[in-house]
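One chain of protein is taken out of this complex; the other chains stay put.
Note that the chains take the letters A, B and C in the order they are written out, and that residue 1 is the start of every chain.
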Amino acid sequence: MAEKVFITCAVTGSAKMPAHPNFPFRPDHVANEALAAADAGATIIHLHVRHPETGEPSQSLEDYREVVGLIRAKNDAVILNVTTGPGCTWMQSADDPAVCGPGTLMFTAERRLEHILDLKPDICTLDICTMQLWGGVAINLDPMITRMGHMIQDAGVLPEIECFEAGDFVFADDLMAKGALPKGAPFSFVLGTKYGLPATPEAMMYAKNQIPRGARWTGFGVSRHSFPMAAQAVLLGGNVRVGFEDTVYLRKGRQAKDNADLVRWGVDIIDRLGGDVASIGETRAMLGLRE
Amino acid sequence: MAEKVFITCAVTGSAKMPAHPNFPFRPDHVANEALAAADAGATIIHLHVRHPETGEPSQSLEDYREVVGLIRAKNDAVILNVTTGPGCTWMQSADDPAVCGPGTLMFTAERRLEHILDLKPDICTLDICTMQLWGGVAINLDPMITRMGHMIQDAGVLPEIECFEAGDFVFADDLMAKGALPKGAPFSFVLGTKYGLPATPEAMMYAKNQIPRGARWTGFGVSRHSFPMAAQAVLLGGNVRVGFEDTVYLRKGRQAKDNADLVRWGVDIIDRLGGDVASIGETRAMLGLRE
Amino acid sequence: MAEKVFITCAVTGSAKMPAHPNFPFRPDHVANEALAAADAGATIIHLHVRHPETGEPSQSLEDYREVVGLIRAKNDAVILNVTTGPGCTWMQSADDPAVCGPGTLMFTAERRLEHILDLKPDICTLDICTMQLWGGVAINLDPMITRMGHMIQDAGVLPEIECFEAGDFVFADDLMAKGALPKGAPFSFVLGTKYGLPATPEAMMYAKNQIPRGARWTGFGVSRHSFPMAAQAVLLGGNVRVGFEDTVYLRKGRQAKDNADLVRWGVDIIDRLGGDVASIGETRAMLGLRE
Partner (left out) sequence: MAEKVFITCAVTGSAKMPAHPNFPFRPDHVANEALAAADAGATIIHLHVRHPETGEPSQSLEDYREVVGLIRAKNDAVILNVTTGPGCTWMQSADDPAVCGPGTLMFTAERRLEHILDLKPDICTLDICTMQLWGGVAINLDPMITRMGHMIQDAGVLPEIECFEAGDFVFADDLMAKGALPKGAPFSFVLGTKYGLPATPEAMMYAKNQIPRGARWTGFGVSRHSFPMAAQAVLLGGNVRVGFEDTVYLRKGRQAKDNADLVRWGVDIIDRLGGDVASIGETRAMLGLRE
């Protein structure tokens, strides 16, 4: 176990919204959830944005600007970790397996990073997986990721390497070796997607053993695996992510009221396992981020 | 994770008593701690006995009879798991490495099982380790363990196989193959002793992979490893043990008031990881014990 | 270690041909290499076909018929394992990330299985991976694989499940659960591709622990990992694949003369590790294939 454990709260995500009365999608609601999550102990807020009226996932620069602005107006200390995930989804058409169908959303590197270059958050995610995901294909090939990696570094933003699969660790090594990713970048293990690394202790231990010695990492499981995998990450010396992006349940049959509720559940697990939740300053130090 | 997780409370042990105002050693105190632990959610009580006045570890049949009687007078449902550990400690003399010195306590099989054959508890532990332990040697060689294994089975008591080391799983296989242990016996992994398997996720996972498919098991860590390893056991599909035998702390800097306090902390961890604590009936069913 | 180890020889593959004077691509040459490999100890021949004049990978039914016919004319005992891999390659265009570019070869299920339904070999491979591969994307989504799995079973052919990634084992479980793959199907672990599971002992051990208990499996590494991973498979209780599809080297600096040379090197490793090479009859029994 690490001496200090930091908590990321992923407040809204970009999947289909679950049926929950308090699921945030309007900018002020997302910002308020983020602020409350920070008050509850999360030192990193992982952000996606949604259409202010429909809740559909958005990739609009204006929506990112608004949410970030609302958070920063009230809290300029909490660490912002903004997604670059949207724009790598390819759905196979029913007619021709080589051609994409409805639901496809594929962006260029420039389009995927537009809001990052504009807003320069502390951290942005970088999904490096190519895999079956959500019924389609997540496509993140070497040329695209290499380009994005350089652009992110040039912007002075810290990329968090999102690994969904065993091969992603080999890819990350190659990317680091050619400078497309910085050597000290933190990792995130996304466990339990269909079909990537499963949400099991074995898979998380395998993942932990693949990253560079000393690298910081967060391990989490999707859906019902959220809190078991949070505990597993703590036990293996990693950090924790919770939030409505992953689940709206504290445990089976018990819905969380809001993101802060999930954060408190995570804080409690860390406490009961004997760990200490990192402050914002401690989290920045762990990640090499400037204050 | 298993659907149901049972909790064993080890209320007093036989190590040197820690400085704790409520550490139980008098028979009525031990019994009351056991009863309160059961009320708090433990379905198995693991029992050692101590001298009623000094608190020194006892191996007296009368002391076992008294504590068991006091518990059974008020609770005939909770499962009793009585130790057979005392009597395998060999301390090396300073003068001649072949000769034992002060602190040695070596019993015959008959003497080690005297109270088990008399009281016939639901379960008794069977330490099968030979190793450096507590500055001396725990000696449990094949002839002794084979004899004890048969005597325990003949008495209709279920042995819980206590494994402290990697080789113990090989030994257990051989013991089962020759009938000295029953095929379906539960295992207990004792992690973090000096010097046995360490209290790490890797060691517990290794241990879990060595036992017969489908065997029930409990994994625990000594001292500060108690609750981290309890959580790890839950995540790996095992069961939980807590109690003053292992630690008097809930976490660093926070002492437990009593055994029930530790049980509640364990119940809480199980709950937060999404597990359900097994009832006494469910525990009996899991272990193949009669009601 | 398993008592018996069977050897598959993958005689030509469908990658770009390496510079080797004896690399087979003409039908008679491929067939002769297969026959010699069988004489050297391979009991399963894994077949791709190539254009008879250019050596480019072929997916022509006629080419499959010719090679299979030439083998069967001289050896009706050796087990034939024919690929269904070609037709899942999607290369990203430089202009629009959603659109495929040169090198793409995507088939329907019917087209991918045309030769299998015609020739009904003992075994056909079924790649179930979706991943970055060879600079592009291997796309094998659930609807396609489900359809292929049923068609293969209906044809009375045994599918060998090719797993390149950790998520493939989760996918295989789901496919078996819904009947798209038979419960007893053998697995193949393809290690060391860019970017899938690496060719390491850790990855092969992880893979082995994910498949159904008792399932037969073959583990192999690409390129320079071929023989180290063959040995690792033997040590872990699996089976061996060698052949020019994977490497033309026996070891660094030492080229194999032909496929049989690689088979003999594999036989020798099995022998030196104390294993016994399975006969054709023993291989059929291990896989549940009729004589």
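The rule is short, and it goes like this: a contact is a pair of C-beta atoms (placed from the backbone, for glycine too) under 8 Å apart; a residue touches a chain by one contact, two chains touch by 3 or more.
Predicted, not measured: the structure shown is a model, and the values here were computed from it.
The chain not shown here makes contact, within the complete complex, with B, C.
Remark: the omitted chain is touched by one listed residue; of B:9, B:116, B:131 or B:151 this is B:131. In the full complex, subunit C touches the hidden chain at residues 1, 201-202, 205, 224, 227-228, 231-232, 235-236, 250-252, 265, 268-269, 271-274. Mapped onto subunit B, the footprint of the missing chain covers residues 90, 92, 96-100, 104, 106-108, 130-132, 135-137, 139-144, 164-171, 174, 193-198, 202-203, 206, 209.
Just so we're on the same page, only the chains that are shown with their structure count from here on.
Following the contact convention of this document, no chain is adjacent to both subunit A and subunit B. Both subunit A and subunit C derive from one sequence, and where they touch, over half of the residue numbers involved are common to the two copies.
Ranked by number of C-beta pairs in contact, the top chain pair is A-C. Closest to the middle of the protein, by Cα centroid, lies chain A. Averaged C-alpha coordinates put the centre of subunit A at 42 Å from the centre of subunit B.
In this assembly, the C-alpha centroid of subunit B lies 50 Å from the C-alpha centroid of subunit C. The distance from the centre of subunit A to the centre of subunit C, each centre being the mean of the chain's C-alpha atoms, comes to 36 Å. Multi-chain contact residues, meaning those touching two or more other chains, occur in subunit C at positions 209.
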